[in-house]
Structure formats: structure tokens, C-alpha cells
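Below is one structure, written out as C-alpha cells; comments come after it.
Here the complex is missing a single protein chain, while all its other protein chains stay put.
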């Protein structure tokens, strides 16, 4: 399904902070894990060294709502869902599911907007349309999954 | 001014990623640096080991808009501004200023909402009113600073 | 085999630095991933909340020799080997194997020494003998694996 990807991670000791829970900044690292896994599942990598000029995918907006904490050794599924696809940018919703609880619980929900840019020889970045061979692979998730 | 705090950080090598810029998750670590410095400037610490029951300040919402990248050895000022203060929660705006550019540039803007909770003996957390000795020290920033 | 454990990780974007390779401090996070997985494979967790007094496993020595870099999306196996087991401490060797190269290459080798401590009510830690039910599960790896 080219509108969804699921990555699983176990919360590690170095992901926790002295409050005994996963540090809030690490949810953003986990989102990226799912995002990059999604690209691999579509047959490409977020690092496009071979295009000329080189393409990049900087983040322009990131957010997260935290409902319940994650703790050391918790098993979490990061469910990526394509929320929007515009000419030059994509928005993803991320649902964090704590798997080691029955039924599984949604502990956090994130949002990431990335822009396709071209790296100019002078180091500057210009936003450019997402290449068609990538854009055509990415579908919008059904609204029911995003509620 | 009990509605503002400024922390300065130099972007370190370990803050960067292979795109050559500060990893987007690290802006959230920098926000917290300013937030905790703000509390110290008011005479207390985010870690309140001595209250009974113990109080905590979990984050319930975090977001960031990225306008320009930060690079290794850039000097950045994180300007915390109190955006809202409710009975049990506070929202902060964070403006990231790259200082080694003349005039200084706002490279990113963040938002953080934290809730005051009490840690129950059974490990559960309940949201509680912010203690008056803290609440009365925290003012709302003038709207002009938040534009 | 209670003297060995293998964990596999993919190098993530947030693990890299602006040199385009995994930041050297992250090899230590990966060692811990293997160490904690080793404990789980033996039926316990490094976090022993239920013992009284509570036991802990602080690190007293850590080192790493770097032979070749790891890059984004490299698949790495962290092979934990028990190097030494004393009354109150254990030393582990870690061999990092880059799997996406044929034949696989050892890119780094680490060493970690941990001590068993008891947390006193006053917050102090005292080194104590490793509990027999744990010690008896942990064997020394054959010397040939450590060469």
C-alpha cells in the first residue's frame, strides 16, 4: 500500500531520560525511521546521491501530540500515513502504537511536512517538483485511517 | 522579565547529520535547554524531587517550523517566550536566531505545551494546578514579541 | 549460547553526522542495544525494579576501535561476547559487522565493563556480587571468538 508503512522499534535505554520515559525529541527520530523505511519500500532512498543536481528532502514542519509515555523496552509500531501530497511537498501523519499492551494503545501522533529541493552548485537549495517517478508511487491514505 | 529567556548554543558536530545541517530533532533538545534555563532564572528547577507528591512537567505538544538550516559551529540564540498560561499548563514559543549572520536571522520557530502533573504512589500521573508560587512568577509575553 | 548475543541495526539518518558517517558516540549506544538484548535473551532485564534493594549496572569503562566507517542505511550486526566475569563485574567485547558487504567486514570493536551495584536508600551505590541466578547464566566466550 503506497500510502502506509509500519516500522517497529524497541525503546532503548539511551532513548529514555531521567523521568524514566522516552525523551520527547526521540519521537521525531522514530518518525524519520518510518519515513525512510517507507521510501525503501518504494524502491528508493531519501539520499539521492546520483541525481544531478542532487535532490534533498528537508523538513519544514514537524509536530507531535503526546498522549501516554513510552518506557524502556516498550515495543512501538510507528505507522506512517500519507496525509497530503502537493507538487513540491508531502505531509505524513505518524501514529505511535504501543504493542506490548493488549489491546495496543496509540500513545502519540506526529506530523511531518517535507519539501523536495534541488541542491545548487553554490550550496543553495531551491524547492522543485517531486520527480514524477516518485510522486506517482505515493498515494493519499484513506481519511478513515487518519482520524 | 518573567515572560522571556534567552539561551545561547553553538551547533556541535554531533548535532549535525549527513545533510551537513543540524538534525531536525535537535531543535527540540535546544528548546528544552531554554525552558530549563528559564526555570533556573526564576529560582527553581524542572526537577522537583522535594515536593510531596512529586510534581512533573510532561510535554503534551511540540512543534517546529524550519525556515533555514543551522550548520556546524553556528551560534544560535533560543529565545523562549511565554505564549499562554492556563491553570494546569503552559505554552512556550521559541524563536531560533542565528547570531553569526548580520543582521541575525530567525531560522526556526517552535512551540511547546507542558502540563503540571503529580506523580501518584502507583506510578500514575494526574494533571494538577500549577503551584501558585510558580504560576505567579510566569507572565505572558507581549503579543508583539510573538508575531 | 550464554556467552554471545547478536543484535542487528540499520544505521539511521539521525545516527550520521556531517562527515556522512555514523557519529562515533553512537557505537556506544549500539553496544548497549546488544547488551540489553543479551539480558532479555537470558530472561531478565537490565532494569531490576523489583529487587530490594534495587540493583543497577553502571558502566565503569567503555572503549571502541574504529576501523572503517558505517554509513546511512548500512546494516550492522553487533556481536556481543562475554570477555570476563568477575564476582562484581562483567566485561563484554563487541564486534561490529557490516552485513551489506560480501564478505561481511568487521568495522569496529568495542569493550564495556559494567559493575553490579546496590542502590542504598540514601541514593549511594555500593558494588555487590552479581546475584548467583544471573552469574550462573553467563559464560565466558571461547578465546577464538575474541581474537
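First chain written, first letter: the chains are A, B and C, and each begins at residue 1.
The working rule: a residue touches a chain if its C-beta (ideal position, glycine included) is under 8 Å from a C-beta of that chain, and two chains touch if they have at least 3 such contacts.
Since this is a predicted model, take the numbers as computed values, not measurements.
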Query = Among A:39, A:72 or A:96, which residue is in contact with the omitted chain in the full complex?
reply = A:72
Note = Only one of B:40, B:104 or B:137 touches the unshown chain, namely B:40
Key: Touch with the omitted chain, as defined above, among A:9, A:23 or A:98   = A:23
Message = If the hidden chain were put back, which residues of subunit B would touch it?
response = 12-14, 29, 32-33, 36, 40, 45-47, 72-73
Ask   = List the subunit C residues touching the unshown chain?
value = 18-19, 21, 24-26, 28-29, 32, 47, 56, 58-66, 69
Ask   = Please identify, in ascending order, the residues of subunit A that touch the omitted chain?
value = 13-14, 16-21, 23, 25, 72
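In the analysis below, only the chains that are shown with their structure count from here on.
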Same or different residue numbers at the subunit A/subunit B copy interface, by half rule = same
Inquiry  = Taking each chain's centre as the mean of its CA atoms, which one is most distant from subunit C?
reply    = B
Remark   = Cα centre of subunit B to Cα centre of subunit C, whole Å, reads 34
Ask   = Between subunit A and subunit C, what is the gap in Å from one C-alpha centre to the other?
value = 29
Key: Chain centre separation in whole Å, for subunit B relative to subunit A (CA means)   = 23
Query = Tell me, which residues of subunit B touch at least two other chains?
reply = 18-19, 21, 25
